[in-house]
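One protein chain omitted, others in place.
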Amino acid sequence: MVKKSRAAGRHFLQIPGPSPIPERIQQAMSRQILDHRGPEFAELATRVLRKLKTIFQTQSTVFIFPSSGTGAWEQALVNTLSPGDKVLMAETGHFAVLWRAMAENLGLEVKFLPMDWRTGVDANLIEKELRSDTSHTIKAVCMVHNETSTGCVTNIPQIRSALNATGHPALLMVDTISSVGAMDYRHDEWEVDVSIGGSQKGMMMPPGLSFSAVSPKALECSQNTCFPRSYWSWPEMNAGLDVGAFPYTPATGLIYGLDEAINLITEEGFEATFARHERLAKATRAAVSAWGLETQCRKDTDHSPAVTAVRMPDGINADAFRAHVLSTFNMSLGAGLGKVAGRVFRIGHLGDTNELTILGALAGVEMGLQNMGLSQARGGVEAAMASFSEAQSKATEKAA
Amino acid sequence: MVKKSRAAGRHFLQIPGPSPIPERIQQAMSRQILDHRGPEFAELATRVLRKLKTIFQTQSTVFIFPSSGTGAWEQALVNTLSPGDKVLMAETGHFAVLWRAMAENLGLEVKFLPMDWRTGVDANLIEKELRSDTSHTIKAVCMVHNETSTGCVTNIPQIRSALNATGHPALLMVDTISSVGAMDYRHDEWEVDVSIGGSQKGMMMPPGLSFSAVSPKALECSQNTCFPRSYWSWPEMNAGLDVGAFPYTPATGLIYGLDEAINLITEEGFEATFARHERLAKATRAAVSAWGLETQCRKDTDHSPAVTAVRMPDGINADAFRAHVLSTFNMSLGAGLGKVAGRVFRIGHLGDTNELTILGALAGVEMGLQNMGLSQARGGVEAAMASFSEAQSKATEKAA
Amino acid sequence: MVKKSRAAGRHFLQIPGPSPIPERIQQAMSRQILDHRGPEFAELATRVLRKLKTIFQTQSTVFIFPSSGTGAWEQALVNTLSPGDKVLMAETGHFAVLWRAMAENLGLEVKFLPMDWRTGVDANLIEKELRSDTSHTIKAVCMVHNETSTGCVTNIPQIRSALNATGHPALLMVDTISSVGAMDYRHDEWEVDVSIGGSQKGMMMPPGLSFSAVSPKALECSQNTCFPRSYWSWPEMNAGLDVGAFPYTPATGLIYGLDEAINLITEEGFEATFARHERLAKATRAAVSAWGLETQCRKDTDHSPAVTAVRMPDGINADAFRAHVLSTFNMSLGAGLGKVAGRVFRIGHLGDTNELTILGALAGVEMGLQNMGLSQARGGVEAAMASFSEAQSKATEKAA
Partner (left out) sequence: MVKKSRAAGRHFLQIPGPSPIPERIQQAMSRQILDHRGPEFAELATRVLRKLKTIFQTQSTVFIFPSSGTGAWEQALVNTLSPGDKVLMAETGHFAVLWRAMAENLGLEVKFLPMDWRTGVDANLIEKELRSDTSHTIKAVCMVHNETSTGCVTNIPQIRSALNATGHPALLMVDTISSVGAMDYRHDEWEVDVSIGGSQKGMMMPPGLSFSAVSPKALECSQNTCFPRSYWSWPEMNAGLDVGAFPYTPATGLIYGLDEAINLITEEGFEATFARHERLAKATRAAVSAWGLETQCRKDTDHSPAVTAVRMPDGINADAFRAHVLSTFNMSLGAGLGKVAGRVFRIGHLGDTNELTILGALAGVEMGLQNMGLSQARGGVEAAMASFSEAQSKATEKAA
């Protein structure tokens, strides 16, 4: 194979996770490994678990598993349900489809509400389903908070309201893998039963850790589930956590990083962090609009602060475009997944990023689109800059 | 809390894993994260999977899971068996006990051969069990190659012979978590069906990855198992591996490190690596003997090259001793686990270590034992040095 | 002091050096330190010195000093001249002024040609000076190749021609601190006697190392100079270099990095590296022009590929602007130095950088200018993108 010439300068990693790892996290993870049964780790683990609760805005139990986010889906299901149980899901996009497949693989019965992959979940539909389930056969409602494949957000408080309005006892489980750390998420206030997160998106870490926040109700379920399980068992995991002891070797190197990741978010401030994500997302959408393209998300209230999926015009393959951008501009964009493969590309603007990085990224998209023959694709960076200026003006006014 | 004064100098991490991470692996892992769906990762993943086969000395399929070694136990069981199946295990020590508990949690029936935690498994007993199982109700024989809690090795080729001698069709599954990379292990030659490894011991990595090598026969089983599973599913994991695609986000940062870890072993040479472990283990046992103490392993042929468990005399608590050594000499020793807790301590000598490090460690043990009132504990370092000299003489003779 | 909120995302370090350090160099420098008198270092040092010659395009002697670039100026002067000697310099900008001050501090007599800080040196003026120096009292002509304070390049081959045309025996010394690695530089072909470089600009390293390439003629001078010197002594430094031995402890950590820095340049290719710098510089100038601003360099042939100095309109303080950009956009721009302090800011585009980074940086400048009330400052990023597109078209044509 001919060795390609070195691509100079910083790679622009604009996929919707893994997001670029800040230097301070990299340094934290470069510590020599330690004895996970010793006093130093016990102190680290209890501290990290305590801090992780603030990220989910919860007083409940949180868990850290050495697994991908997919593993967290599985632990949520097998700890609270039994084979044959019925769950309610909605087809927000590719990840909802995958979660459903997992549920079915595990032997659950899935009521899967059809959707067109271009909005978050309509809480009215959920309410309708729950209302008609008078015998309470639905054991859990499983929602993807931020559907990473489409850039659509589901309003979780509204889903909670649907449950409450109908007095339905189903558990509420939420996939926050690409939302937690990037947008406001309130496990307790929204009365979520199981919130599922991952390390490599809003948390700015490498992949390899999954998180879950678990309500007392869900935790109680885990005592009685009929799923055979061991690795994912909450009771086993929970047994020693108050003294920082795990039932098996934790991924200590990543936990060093998590400790620092939460510091970073705390130092910037939750509100500032979320506002930054909104600002970057809005500017990105301004660019998309200037290019005359459509975002995959077609509902104003549902746009994701973490990722923007862009629909390619007919005749241009989104993957060919991404390959061109990678080789020409040293930038990775997210692929369209599942049924929008080749027709959508995604711009990640989550984690440790900022205005100038996003403007550089948008410039790369704009030049790349032109190179693919889309001569209309102009003015996007200008529009994004204008969006930032407007945001700045508002912030200045607000401060005044 | 009063902040302790900084402990100067290098910490001696002499637990039987995680083992100290070599600088080159740390550097490899400090790379910025990459797009796990891009061409660069595809190249990395296929290369690492190919190289990982050499570590298990296999031509069969290997998998890498983002999980601890415990997760690998689970994936081995749920991919090949069905609830209610019977497996044969033997109580080599704490980890055998844990694996059995997992199997029972998952709904398997375990025939658990009692042992005294001081030897590897006697293949004759296995043969006897298999021979009496004329109806072939035993679906799998599950062995721990190197029992980390006792420092006893089970001779896997002899177990294989027991299976072959009886013509029993049970699968052979072997936990190599603390052996692979540290001692000779031959998945193909020994006709093992599932070999289970982890990143943080002989492989010199942080915890967070598990490995498995899977025979064609075991792989076929995974098509038909009745266990509900998704995360651990071999068929799902296997679907895209030939092009470096994982069914969910792999722990990319750790995979960078694994790539380099295998380079390190390859550069030293398998034979040299294994001989070094043997040499360090032998010197450690020489020290233990000089101190007038017993190793937990009482059978000469079964001593582990990776870890030596030492029995404390009555009246001295092993954990108090370890705490003293930690605070006084900045060294972590392994705890006694399960039924030998407080009565055994363990000296890890696996992974990226060498003669002088082990001698420093043994000196710390020797001084610590004396401090605990064991005045007889003298001459251990001397004995270890003599052991190294003897090994060197033999090596010189052999080379001549 | 109130702790400022954390600035998210990557800092844009757009000063004309130190330039951002690539990850591979950071990794190389994170190696544990080694014995600088041992065989491993000898091998490293001889390799690095050999490779460093390719950077200066020379077969002559090269030196590495643990010092800043300023130290390299001093070693050039004290090794080749004697107190009271006369040297010819030209006021290209701030660094020429500083070098002259050093020469005078050292007791040399400096003929300092006045210039307006907006061009490189006119070789005709040099030729005129040399021609009138019939008694050859001028012992050295000292030129700054790339004047970092103004972004003007002096054409060294033309200076050489001036020396040759007049048959003047003066040494030619060239400060390449901000040029070497970023633009074509040919120590041998251009018959330079002493070329002086530094680690932290085109070489992408932290500051702390200086380099010099020395012609045989200059090296001979160093045997006879009357300057008292020891640290900077070429004969002492040269004595053991062929076996990788330094007269005093070398900055080993930085030398690890230099080894890798040269690899990076070599892998990209010299021609590609220089073309990239030209491309980024041209796009930057296109932006400056679109904003209706002037570059400090006013001569088309003299624009620097490494840095662009921009003149602020009256009424806007360049330092206030830079402070605004730093606090608002997390970007460092270079200050105006010396007599253009407060009136010029500088955009570094040297070292390990690329199109998208420069576009992000230019976007920050554009928004910052607008925020400072310069409402005309529009269209710069657009112009830079157009410049890149044009460059790409040409490259494509050329390749076809």
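Read from first to last, the chains carry the letters A, B and C; within each, the first residue is number 1.
Heads up, the rule we're going with is that contacts are C-beta pairs under 8 Å (C-beta built on N, C-alpha and C of every residue); 3 or more make two chains touch, one makes a residue touch a chain.
Everything numeric in this text was worked out from a predicted model, so none of it was measured.
Of the listed residues C:Gly253, C:Gly292 or C:Pro313, the one in contact with the hidden chain in the full complex is C:Gly253.
Only one residue in the set B:Glu43, B:Asp116, B:Glu220 or B:Glu267 touches the chain that does not appear here, and it is B:Glu267.
One of C:Ser68, C:Asn263, C:Gln370 or C:Ser389 touches the chain omitted from the figure, and that residue is C:Ser68.
Only one residue in the set C:Leu125, C:Leu241, C:Ile316 or C:Ala335 touches the chain that does not appear here, and it is C:Ala335.
Where chain B meets the missing chain, the touching residues are 5-10, 12, 20, 30, 264, 267-269, 272-273, 276, 328-331, 352-361, 363-364, 366-367, 370-371, 378-379, 381-382, 385, 388-389, 392.
Where chain C meets the chain that is not shown, the touching residues are 11, 13, 15, 17-21, 26, 29-30, 32-39, 66-71, 74, 78, 83, 101-102, 105-107, 198, 200, 206-208, 227-231, 233, 247-254, 326, 332, 334-335. For chain A, the residues touching the absent chain in the complete assembly are 23, 26-27, 30-32.
Here is the rule we go by: only the chains that are shown with their structure count from here on.
Taking each chain's centre as the mean of its CA atoms, C is the chain most distant from chain B. Chain B and chain C, compared by their mean Cα positions, are separated by 54 Å. Spacing of chain A relative to chain B, judged by their CA centroids, is 35 angstrom. In whole angstrom, the spacing between the mean C-alpha positions of chain A and chain C is 44.
Under the contact definition stated at the top, the residues of chain B that touch 2 or more other chains are 26, 30, 32.
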